[in-house]
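All protein chains of the complex are present and in place, except for one that has been dropped.
Labels for the chains are A and B, by order of writing; each one numbers its residues from 1.
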Amino acid sequence: MQGHSSSPSMSRDALRQVRRELIREQRMVNIRRFLHNGLSVVGLVIVLLMLLTALFAPLITGALGVDPYTSLGREMRLQPPSAAHPFGTDNVNRDVFARVLYGARISMTVGFLVGLLSALIGATVGLYATVNPILDNILMRICDGLKAIPNILLAITLMAVLGANMQNVIISLTIVSIPGVARIARSQALLVREQTYVEAMRAAGASRFRILWRHVMPNILSPIIVQMTFTFATAIISEASLSFLGAGIPIPAPSWGGMLKEARSYIYNGWWLVVFPAIFTALSVLGFNLFGDGLRDLIDPLSGR
Amino acid sequence: MKRLLAFALSLALLLSLCAFASAEGEYKDIINIADNDQGASYDLHKDTSVNVRNMLRGTVYEQLVTLKASGDIGPELCESYDINENSTEFVFHLRKNVKFHNGKDMTSADVVASLNRWLENFSTARKMVGDARFQADDEYTVSLKLENSAIMLLDMLAGASQAAVIYPAEAIENVNPDTGFVPVEWFIGTGPYKFTEWAVDQYVQLDRFDDYAPYGDENAELDGLWGYKHAYTKTLKYWIVKDAATRFNGLMSGDYDFVVKLTDDYIPVLDGNPDYNVYSQQTGMINLVWNKHSTDKYLRLACQAVADADELNTVNYGTLYDNDPCFMEDGQPAWYTKAGGEYFCQNDVEKAKELLAQSSWDASQPIRILVSTGGHAEDMLLVFQQEIAQLGLTAKLEIVDRSTLSEKRKDDTLYDAYFTTFSSVPVPSLRNFLDPTYPGFSDDEQLQDLMHQMTTAGSREDAFAVWEQIQAYCYSDYAPILMMGHFHQAAACTAKLSGYNVFLTTNFWNAKLEK
Partner (left out) sequence: MKKYILKRIFTLLPTVFVVSVVVFLLVHLTPGDPAAMMLGDDATMEDIAALHTKLGLDDPLYIQYFRWIGRCLQGDFGTSTAVIGQKVSDMVFSHFRPTLTLAVYSQLITILLAIPTGILAARKRGRIADFIASIFSLLGISLPSFMMGLGLVLLAAVHFRWLPAAGYKDLFADGLLPFLRYMTLPALSLGFIHAAYMMRMTKASMLEVLGSDYIKMARSKGVKERSIVGKHAFRNALLTIITVVGQGFISALAGAAVVEKLFTIPGIGTLMVDSIEKRDYQVIQAITLLIAMLNVVINLVIDLIYGLCDPRIRLD
């Protein structure tokens, strides 16, 4: 490791300065490029709006005096949208607007945690797979196996084992998402490892652990972050699908998928029960997809379209 | 003249042919019925599910005796039966010339094989008869001799949820050794329809059995499940349609002529429309079964005092429920009583608070309630949660699927109550929740004493008097369940369907469908 630091300390500072400037400039270019792509900005705005909705749902509904759990009384069953209840009321006499807003909390939490956890675990698996060919073979065969089972089927089966609640939805969807991230992390890590500076460090006797985490990891971070936004989006869909099948987050939690499951029975006399949760789900998935596309173009302008 | 005669004759022939053709042509030869679920098997000795029993009892399979509308018992496959005074000896004289769907004549060998298998598979009946088994006295006489009296045995032979149907003895011999169930090819009985085809997850098809031997008066209406079966329609096709909206749409579009389990939201659409008939009947109890090992009676009585049945039931059943306290159905006059009814869901917070004050229940601890998905019962329990909140109690709902619920409720450390519905039973001794080993564990000495008195009572009247005591005791003192009322099942059909008979379920033995 000492081999690299042979330049005098004065010029090292100057170099650092220049480098910092360069990075800042690159960042500005990146941001400008990102902003130039209109759709990415739309995505970013939707994502931010959803996150804000999730964050401030209690405040907003509190200000309007509605609540996602309390029954408004029998005469308020299945009322169409009105000024007091902009999204109408459901079969259990609850305000749908409040439920949809609170639904954002569930979707965002599930999406975020699944994205984060699967990125962490997937990246670790991918990285360590590059260390040892035997380990690589074992890990990748397990990943292949898991990937061969369609996500939703694997997730339903996992939910049956674990029991239906939010924590278990997050665990199942994370398990389902790990193989994809691991694949990406592994292939990226293999590319990085072939590069000369890593070879040189290995020759210089740097520890395997250090090379992996200090040098390879930062270089595979960007594709993994991009993958994370896509995982976020898929997790929202998967959670909704699971809840729609009755294997997700149980009621009374206002999960969008669960609301749609209920809505299905009332499709002839309560269109609003279907429309609003569906719009919110679609919007947030759209937001994360657009945002992810923008990020990917930023990191690797050649990929994608 | 000759020619004229020939002309007249041929005209008459033609006319009569026309008349014949139109008589044949007035009705369709198939009725399409939308059912809401299929059975795991259609072996009535083992499968206890309502759908299976409703479809096949009296249709494909028949019993020695069956239920009349009054709750009385009528002979079906037997001409008559003799029971001695203290109900320890039962003798059945079988009808002759009754044929199974495979062409074989029914004899006492078939009845003995079937009923002894029924006993092997039905623990409640087995406990009642002890080691005694049915035996053949001659080719057309079957008897059963017991040590203790069993006044309810006849009711169980007529109406138990594990129906005591008669298979040919060969069907019993061909039971699958791995599972103990009768295989599909041996779904053979003596009824007016034979089991033709089961397309898994799609439909079950029943076709008329031409050699059926009817009983009763040809010109009289059916009395409950008892009476003359004509089998006017050639084919009954039971489609398996799990989703209520799909059933409803199928009725409107004409795909189905009859649909079961219509939810409350569709009834206003059909009501008043002359093209359709809608009706409903009490079919079961709505209840929260308490785990008596983890709760004390004052907690249970307090919850019973605070509960508001209307508020609870509307959420789930709309208008399809009755606030009826009886533990039996209103269609069972022999056992119907309102004893203890004043304690039924009282919606009285003050009284509930007084009761709760005597309880040793730690109010900071949530009441753990198991509920299964799919029945929409979760919504009811949310309302219940709000109701008991007035007493400072909290409830924790654990929503699981049906399999998990049936597994978890066996373990008395895992829950305090679970939600379920009970379908109707012919005699109160078959009410599961009063059994000491059934999940919920009603192992109260006083209750079990009373139960014993009822099952060993000398007469129906004595048994009924004990039954009234039992129900009153449950309401005022023990509260083994939180009884919320009875649910109705609504069914609808096109107005072109006639002749069907409604008792416990809808029976199509004499139904006709106009073209």
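Observations on the structure shown:
FYI, a residue touches a chain if its C-beta (ideal position, glycine included) is under 8 Å from a C-beta of that chain, and two chains touch if they have at least 3 such contacts.
Everything quoted here is computed from the prediction, not taken from an experiment.
Touch with the chain that is not drawn comes from one residue among A:79, A:93 or A:151, which is A:151.
Touching the chain that is not shown, out of B:70, B:102 or B:123: B:123 (per the contact rule at the top). Touch with the chain that is not drawn comes from one residue among B:401, B:443 or B:468, which is B:401.
If you put the missing chain back, the residues of subunit B touching it would be 38, 40-41, 43, 46-49, 121, 123, 161-162, 176, 178-181, 183-184, 199-202, 240-243, 245-246, 249-250, 253, 255, 401-404, 406-408, 410, 420, 432, 437.
Residues of subunit A that touch the chain left out of view are 39, 141-142, 144-146, 148-153, 156-158, 160-161, 163, 233, 237, 240-241, 244-245, 247, 260, 263-264, 267-268, 271, 274-275, 278, 281-283, 285-286, 289-290, 305.
The criterion applied here is as follows: only the chains that are shown with their structure count from here on.
Subunit A and subunit B have CA centres that are 50 Å apart.
Those residues of subunit B that touch subunit A in the complex are listed here as 244-245, 263, 265-266, 269, 311, 314-315, 373-374, 376, 378-379, 382-383, 386, 397, 399-401, 404. Interface residues of subunit A facing subunit B in the complex, by the touch rule stated above, are 69-71, 74, 77, 91-93, 160, 163-164, 246, 250-252, 264-269.
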